[in-house]
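Just one protein chain is left out here, and the rest sit where they should.
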């Protein structure tokens, strides 16, 4: 199951991939061009007026177990000290970063990247095509020290080789075309690390990873904080950055403050300059006192996956009835106190480029319709408690979820749904499960649930591959808790993945999207967001759009308003 | 409240053999306790329901669902789960003797290192709380206890209240009131002395309630003892009697209680650290618990048993210093 | 033994009456508080003003008022009714955990005290080892192994607090075992089993009654501590620990959601503690 998560407590992460939607061939030209001007512009535009110095005290939520790796919490950190091959803009375009430009062969299987010259890792090792090739090969190798749990599942089927065909020219070969490749490269977990440092072994690298990024890991005080210091020689900012050259601030103190009262409280008292994940209850307050940044993640929304392989949800009428019977919009609005929007599109979240806004209002609250559908489906009787019966069996819906994927606010939304669905005759039973049990598969067996609550963050519709790949060759798709198998849908998805033409690919994905919403194996609830509150005097913090919205402190500076 | 159990504690009242013999026996029985705790810790890992290798793989990768048998075999081989229990047990004990408590399933680091880096702040917090609790208990007792006035009654009630109030709740209130709202203390304490104040208070207040009750009980009892009257008959002032004669006696059950208090403090510290988002064993343990990272939990069990043994030896030694009857028999 | 049954039977009644008459004011207050909580646990409907689970989105996050005595939570549920509702589960957890831990303690501590010799040494050592592990850590161990649930919570707290009781019971029984009347019974030629049943157990029970009273309050606090760490029972059940855990996230903006459930826990545990200590004094005075 797909999870990825941005704000959940434990990240089991998501390793989904987000193949971005495609970068089309045309794009490639744009990229080559856009990179240059933007960097020049940035350097010149700001250098004079920006105050340098100071260290940012940032209050984060969860502490990872290693400073890089596949978990979302690690991405946040890795974004600070490493650079990626390419970057992704808010609009979903792939733009240069370590690669100044690239080209894609006609058969869509060979990618050739021109690497930015004179870039060095902070341990002095040169960052050249060979170093990147070593990284990529490592991700897909079986060496547990090098294997990248995010990249591997995305590229495992298609990747053939990565080689340095010249000191600054990298060639990546695929076995079959895979359009989302560049999106994968843009994710922070695919940040390039120094190959010589990697040789020190996983244990050392976890503590003290070496990249080429704007900050250098200084010290990790477990349980407390990670301190970063500025990389004074930084010369490889992405095209998405607002300036080039070294960062403005001296460093970052990245504190781990899992308790939200402490975290947000510390911002109130000025003990931190920025905090992650604003509590819903403080949402309004935060907007009035601080600058608030928010990134709605792409990929799937937070959604209810209905088990379609057995009754009652094998019947599409019952699935739809359930959707109609619940006022999910109200549930979301009150539970999240306006900090998150409702998302009625179960297939794709609203920040994905292929999102169809009209689907965002699917299955509005309509008890009459729900009752009608249930009657039609044969659930005509009701027992004393008002629960519908069919052949004497009550209409019980067990909802499995874990606080790993759901904040307390989300839990409240479920409680609202539980109450509402009762009116139409659903007996909704919540099955909260702790993360460890969730991993061990508790409440997730084929007979354990009718609904499970999950999400998977990705840039866009490439997530369909993960969610809807049918079981093949006896191998079950464990990321499809709906058990909804539809070969025609899969055909459409595969076609989209190999289509480099943006408009056509989007059309294909949207075709799939409509089908998914129409069949209702998943019902949308809300989206996931990454929020950041910063003190008003801390300027130009932004969220990276390449993966999950990591805060980027590279451009940030303190403006004390003198 | 384990008050009663403690005042009657047999642990300390071992009337004494030769000090060295005594010490050797004490160490020996401490070793036995630690060994038994190690066995317990090992058993925890074995009884974990579900396949350990499966849990390790899923926790590491963040996935749910069955892993392939090849992956499972690799993990089983790596951790030696495929060996007979007796062999695993032997290895475990041997590792412990080498200071190796195994490796975290989740963090892939040695448990010993994880605990070592986290336990410092926890111990600092616990000891600070212990001292403060003692200070509060002794000062209040010395000046207020055993007098027939409203303050004495009030003290008594306050102590019962403090010993009962849930410390994590008290901590939350202290945090919100004194740090977030009033800004007197920092919200993020870190390890600075000023940042230690609120967590220490949250822990110490509860404990001082326990200590206070025990010390005060004994204090009131001793105050009526003939030797106190003797001292008064020599012309000693009330405060002199309290300070020179009574306090020492009243401290004895409190000292005994300190060993038990360590356990209580560790329990409390886990909660308090979570409330204050402090560095320490608490956060690590809670994370480990919710992700079934058993090596960390069982490592903590072992370490805290060892700490307890150490603490109770210190308590016994202190007791011997304060109560020379034991030493000189 | 059963002679004068008619006389001895009426005695307890008279004693109870006598005790009732002598109950000090503060104890009476505690008994009333305790009574209210028990009523809440047995028949929550009697006390509730609202449905504890009824969501009323329009009245979300209201501070205490006449309509909502303790205010409302984020979903507009009446906190007062939820606290009342939670009493049952909390009380059940407290009683269950205490019963469990007392049973374990009775078996281990009792066996150790009564057997003496090698078995005593072994059992005492086991008690030592368990005692060496902090209560909460022991509880965490059980949560780790079995995952959070009501049952785990009860078992975890029960086992976590058992070593303390076991120690106490062992000491208690040992001292009774050495008491004059036990020896006197031995001199009369009564078999040991009879002495245990007629003298040792009943006399050991007296202080245990007091301890158990206090223990229930403490168990509730431990259990809500687990819930506070997010390792307890999940919502929507308004168990007190769960309320505390949920309230923590709102404490800056909706203080009542944290303060009031905490007060409930404290009031309940405090009343039990004071009653227990009172019992303890009385029972000790009796010996």
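To keep things simple, chains are lettered A, B and C as they appear, and every chain counts its residues starting from 1.
Definition applied: a residue touches a chain if its C-beta (ideal position, glycine included) is under 8 Å from a C-beta of that chain, and two chains touch if they have at least 3 such contacts.
The criterion applied here is as follows: contacts and distances are computed from a predicted model.
Chemist: Quick one: find the hidden chain's UniProt protein name among "Sodium:proton antiporter", "Sarcosine oxidase subunit beta", "Peptide/nickel transport system ATP-binding protein" or "Hydrogenase subunit".
Modeler: In UniProt, the chain excluded from the picture bears the name "Peptide/nickel transport system ATP-binding protein".
Chemist: So which shown chains sit in contact with the chain we cannot see?
Modeler: When the entire complex is considered, the left-out chain reaches B, C.
Chemist: Where does subunit B touch the missing chain, residue by residue?
Modeler: 15-18, 21, 148, 225-227, 229-238, 240, 245, 248-249, 322-325, 328-329
Chemist: In the whole complex, what residues of subunit C lie against the chain that is missing from view?
Modeler: Residues touching the hidden chain, for subunit C, are 1-5, 7-8, 11, 179-181, 183-191, 198-199, 202-203, 206, 286-287.
Basically, only the chains that are shown with their structure count from here on.
Chemist: Find out how few touching-chain steps suffice to connect subunit A with subunit C.
Modeler: The distance in steps between these two chains is 1.
Chemist: With chain centres taken as the means of their Cα atoms, state the distance from subunit A to subunit B in Å.
Modeler: Taking the average C-alpha coordinate of subunit A and of subunit B, the gap between them is 41 Å.
Chemist: On a C-alpha centroid basis, what's the spacing between subunit B and subunit C, in Å?
Modeler: Computed from C-alpha means, the inter-chain centre distance equals 22 Å.
Chemist: Subunit C: which residues touch two or more other chains?
Modeler: Only 144, 147, 230-231, 248, 251-252 qualify.
Chemist: Which residues belonging to subunit A are in contact with no fewer than two other chains?
Modeler: Within subunit A, residues 259, 261, 265, 268, 434, 436 contact more than one other chain.
Chemist: Give every residue of subunit A touching subunit B within the complex, in rising order.
Modeler: So the residues of subunit A in touch with subunit B come to 1, 3, 9-15, 59, 63, 65-66, 70-71, 149, 202-203, 206, 221-224, 255-259, 261-263, 265-266, 268-269, 271-272, 434-436, 438-441, 444, 476, 478.
Chemist: If we count contacts the way the header does, which residues on subunit C are in touch with subunit A in the complex?
Modeler: 53-55, 57, 60-61, 74-76, 144, 147-148, 230-231, 234-236, 246, 248-254
Chemist: Spell out the part of subunit B that touches subunit C in their complex, as residue ranges.
Modeler: Answer in residue numbers: 1-2, 4-5, 8-10, 29, 32-33, 36-37, 40, 44, 47-49, 160-161, 163-166, 168-169, 172-173, 176, 180, 260, 262-264, 266-268, 270-271, 274-275, 285-286, 288-290, 292-294, 297-298, 300-301, 304-305, 308-309.
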